[in-house]
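Moving on to subunit A:
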Amino acid sequence: MAESIRISGGRVYDPLNGLDGVVKDLCVEDGKIVQECRGPTEVIDATNLVILPGGVDIHTHIASPAVNTARGLRPEDHRLLCCPRKPGLRSGVGFTVPSTFTTGYLYAQLGYTTVMEAATPPIGTRHTHEELNDIPMVDKGCYLLMGNNEFILQYLKSGDLEKIKRYVAWLLHSLKGFGLKLVNPGGVEQWKYGKDVEGLDEKVNHFDVTPRQILQALTWVNEELGLPHSIHIHANRLGVPGNYQVTLETMRALEGKRVHMAHVQFHSYGGEDYVSFTSKAKEMADYINRHPNVTVDVGQVVFGDATTITADGPWQYRLHKLTKNKWYNQDVEVETGSGIVPYTYREKNYVNALQWAIGLETFLLIKDPWRVFLSTDHPNGGPFFYYPWIIKLLMDAEFRSQMVKRVHKRVLSHTILPQLSREYSLYEIAIITRAGPARALGLRNKGHLGPGADADIAIYAEAKDKEEMFERAAYVLKDGQIVVREGEVVQSVMGRTIFADVPGDDDLVTELRDQFEKYYTVEIGNFPVPLEDLPFHQAVPTGRPA
Partner candidate 1 sequence: MTVAKEMRVVKDVTCPFCGVTCDDLEVHVEDGKIRDVKNACVLGKDTFLHHLEGLATPRIDGKPASIEACIEAAADILARAKYPLIYGLDSTELHAHRKAIELADLIGANIDHTSSVCHAPSLQAVQTVGIPTCTVGEVKNRADLVIFWGANPAEAHPRHATRYSVTVKGMFTPQGRKDRTVIHVDVRRTPTSRMADTFLQIKPHSDYEIFSTLTALVNGHDLDIAEVGGVPLQEWRDLVEVMKGAKFGILYWGMGLTMTRGKYLNVVAVLRLCQELNRFTKFLGAPLRGHGNVVGMAQVLTWQTGFPFAVNMSRGYPRFNPGEFSVADLLGRGEVDAALIIAADAIGNFPAKAAQHLKSIPLIAVDPKESETTKAAQVVIPAAQAAVAAEGVAYRMDHIPLPLKKVVDSPYPSDREILERIIARVLAKRPDDGANRAAPLPRG
Partner candidate 2 sequence: MAKSFILITGRTTKQGRTIHLGKEAKEYVDEVSSLEMNPADMEALQVKDGDRVRLRTDHGSSVVRCKKGTVPPGLLFIAYGQFVNALVGPDTQGTGMPNTKGFEVEVEKDDSG
């Protein structure tokens, strides 16, 4: 394998460096993109090919105690996709919750090179890292769940924000987390009593703090610590008709601060029940358009099988009662919860079809592509390998209008999708799948093709059918190695685990020892994940920007 590669004659889309389909050569050396190629060089002839930075998935569920449970829960899911082993490649299975090696290979085939596991409970993060270690091909990181953490709720009750800050820092440092995740703040704690929260100002049992207080305190902490990514929020009342009010209120509570609202489609519902269910994507987009501090990922629904996996215990129970599908729940001591329910989105189901339309409305109504990112909240809205289908829907208004005619008839009178003729350009797709997420994550070496970037490159053959185009990359390079050719993985490589470089705090450990004894069931000495457990890693600097 040559140490340096020249990619010659391709059309480069590199939004972070302002390149919109410019034919230019790219030079790769020692795993990085460089200004000029020195030394003996392998040449990839990219004439008539399109070159993008490797994909960056800002919100997906591919490894965690809950993900692995979902995987084990659904043997029936795996019969839908079998991946035999090949020399140098491990066997595996799909479908909505693929096995780890298959997950890495499938992401690579699409041209993705960085993925973020969106939720891991602190006590289970050792597991998450080990599972991530078995996902090849991509760099990865994880967000730590904190929005229902009983130590944090206790400190919040006593008004000790400094303590919260120190504790969050210690969690990120010890567990090699990348970001701070809130899921149904306050609601998952209430679920320990079989309840939920309905609004931002409801008090949580025993701790007497509100979701609003949790949101504001942890957003403050996120910024104080200077974390590369903003706080990442799965708002209260996911999936519930009428929830758009709470979503808007959540964003208003954090006005002026950097905020990422996850899978916002699931939080954009009007109506009072699933019969009077309506779209509030316009209201959501209007707010987001006027508030540049907010980024979102859409959580687009894809028709077909899905597996819902969230920390949102009460929501998952609700879904179980609605569907009567099998239901897994695990409440996690001190920290959070989790729930899993298999689900299928149907074109002829009014609610599902409207959910699908709401996602697309969200993409098309938010004007700034730098603040709206492609996701399906995999596998909640559908498997990630259907991203190309979504790209086609965004780029091809004709295809979109055909789909609208196929789904449940009632949707037509409840969506403005037919009136939205906007078509995403390739440049904009490069933003919502690469440049935008990389920037929002604060990953300076990802999502672009300028000198100094990691040589994570996706090369596609231009095709009229954009789904076909993005399904199988012509070439994918990871750290300057060719890992995919003609849509097939040709070499398995290990990616890095990326985490936020937050300093340690030995004094805090002494202070925490007593609480650990009282309320946890593990020794504090066994809680941290040592760096040696992450054979390939990269620490991303933190601290207030200069």
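Convention: a residue touches a chain if its C-beta (ideal position, glycine included) is under 8 Å from a C-beta of that chain, and two chains touch if they have at least 3 such contacts; residues count from 1.
On the choice of candidates, all candidates are chains of the complex that A comes from, given by their letters.
Note that the coordinates shown come from a computational prediction; the quantities given were computed from them, not determined experimentally.
Student: Every candidate listed belongs to the same complex as subunit A; state which one touches it: 1 or 2.
Tutor: Considering all copies, subunit A is touched by candidate 1.
Student: Going by the contact rule at the top, pick out the subunit A residues touching candidate 1 in the complex.
Tutor: Where subunit A meets candidate 1, its residues are 1, 30-32, 63, 65, 68-69, 71-75, 78, 82-85, 87-93, 97-101, 123-124, 126-127, 130-131, 134, 139, 150, 192-194, 206, 317, 320, 326-334, 340-341, 454, 478-481, 491-496, 518-523, 525-526, 530, 536, 538.
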